[in-house]
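So the structure is just underneath, and the comments pick up after that.
Yeah, one chain of the complex is gone here, protein chain that is, but the others are all in their spots.
== chain A ==
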Amino acid sequence: EATMGPAARQLVEEHKLDAATIKGTGKGGRVTKEDVLTHLREAPKAT
């Protein structure tokens, strides 16, 4: 399971994403808000 900060968690919830598919660049592979935004930009309609 991906470790996330609160802002990333909220974005994942909002966009109904699968956190496991997002590449985390934070400390210890953590998924940052930045990572979720990048993921959304690169796969905008991946539902």
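One rule holds in what follows: contacts are C-beta pairs under 8 Å (C-beta built on N, C-alpha and C of every residue); 3 or more make two chains touch, one makes a residue touch a chain; residues count from 1.
The definition used in the following text is that contacts and distances are computed from a predicted model.
Colleague: Which protein name, taken from UniProt, belongs to the chain you can't see among "Light-independent protochlorophyllide reductase subunit B", "ABC transporter, ATP-binding protein", "Multicomponent Na+:H+ antiporter subunit A" or "Dihydrolipoyl dehydrogenase"?
Modeller: Answer from the UniProt record of the missing subunit chain: "Dihydrolipoyl dehydrogenase".
Colleague: What chain A residues would touch the chain not displayed?
Modeller: The list for chain A reads 5-8, 10, 25-27, 30, 32-34, 37.
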